[in-house]
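Encoded as structure tokens, here's the structure I'll be asking about.
Missing here is one protein chain; the remaining ones are kept as they sit in the complex.
Take a look at chain A:
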Amino acid sequence: MADVSPMTDTSTDADTEDKNLRNALSQGLVASDGSDKSRDQKMLRRLAQNREAARKSRLKKKAYVQQLESSRMKLTQLEQELQRARQQGIFISNSGEQAQSMGGNGALAFDVEYARWLEEHNRRVNELRGAVNQHAGDGELRIIVDGILAHYDDIFRIKGDAAKADVFHILSGMWKTPAERCFLWLGGFRSSELLKLLLNQLEPLTEQQLMSINNLQQSSQQAEDALSQGMEALQQSLAETLAASLGPSTGNVANYMGQMAMAMGKLGTLEGFIRQADNLRQQTLQRMHSILTTRQSARALLAINDYFSRLRALSSLWLARPRE
């Protein structure tokens, strides 16, 4: 970078000097005859040099200001990028170290990831819908169906990571729309309800298939009930622990700390319940797929997507409803 230092503004001095000289000449204060010619010439040269220096200084100043302006624009741009990155949950320290993901904004980061996953999921389902409507062959359908099921694995993995970072956010269902949240069970949907829905949509089924789907529906319901009971036991246990920390002995700090430590331990097991609930959802989807033919699986996935789309649409309608 050129040594553009903020020089003192000599332009006005040179201009003034110029003006003074001209005034002096016109007033005859400075001799214009030969006797003082060399002195005048020296002065003229000096003034010319001053003018040149002043001009150079003005140019340097202009260049410096231009650089400042462009730096300012760049800074604003960087600030905006930083703001955007922070919103996406990327942690950036002030000393400019390397970015790490999922800092304090784990919940927000998950919401963004889920939105992205959902967009991709809908794209795949639309592709499936198109293929089914155009009477595509089993081979093509199988590729798309397998892709959708594998894509489901992605969100279960992402949810698992998010539950480690912020289990209460996953449990809250705030990352789903209001109507979906109404049916929330342990951080997601109930497989048993989905299967009930599908029994009507999947005809015709063979006797064997009907029995298998019924068994699957019953098994998933039993597993859901079992997990629910475990959660209730957890809540009860937590309540008892907190209640035990109350009591007449208000000065018993050690007791309080002990109970809080126990309560913390119990909260730590919540993540395990979400993991098993998601495991149940994943296994149920896979099992359903293995019982059905490719075409039936395709119809099942479309029906599931239609159902959840309606729930989401219902949420939008509800949120936009006119109020007194």
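The criterion applied here is as follows: a residue touches a chain if its C-beta (ideal position, glycine included) is under 8 Å from a C-beta of that chain, and two chains touch if they have at least 3 such contacts; residues count from 1.
To be clear about the criterion, contacts and distances are computed from a predicted model.
> Can you pick, from "Glutaredoxin-C11", "proteasome endopeptidase complex", "Phosphatidylcholine:ceramide cholinephosphotransferase 1" or "Septin", the UniProt name of the chain not shown?
The record names the chain that does not appear here as "Glutaredoxin-C11".
> Using the touch definition up top, pick the residue from A:S219, A:T293 or A:S315 that touches the left-out chain.
A:S219
> Looking at the full complex, which residue from A:A53, A:M174, A:L197 or A:M231 touches the chain that isn't shown here?
Final answer for the missing-chain contact: A:M231.
> Decide which residue listed in A:Q209, A:Q276 or A:T293 touches the omitted chain of the complex.
Among A:Q209, A:Q276 or A:T293, only A:Q276 touches the chain that is not shown.
> In the complete complex, the non-displayed chain touches which residues of chain A?
Its contact residues with the unshown chain are 215-216, 219-220, 222-223, 225-227, 229-231, 233-234, 237, 265-266, 269, 272-273, 275-276, 279-280, 283-284, 287.
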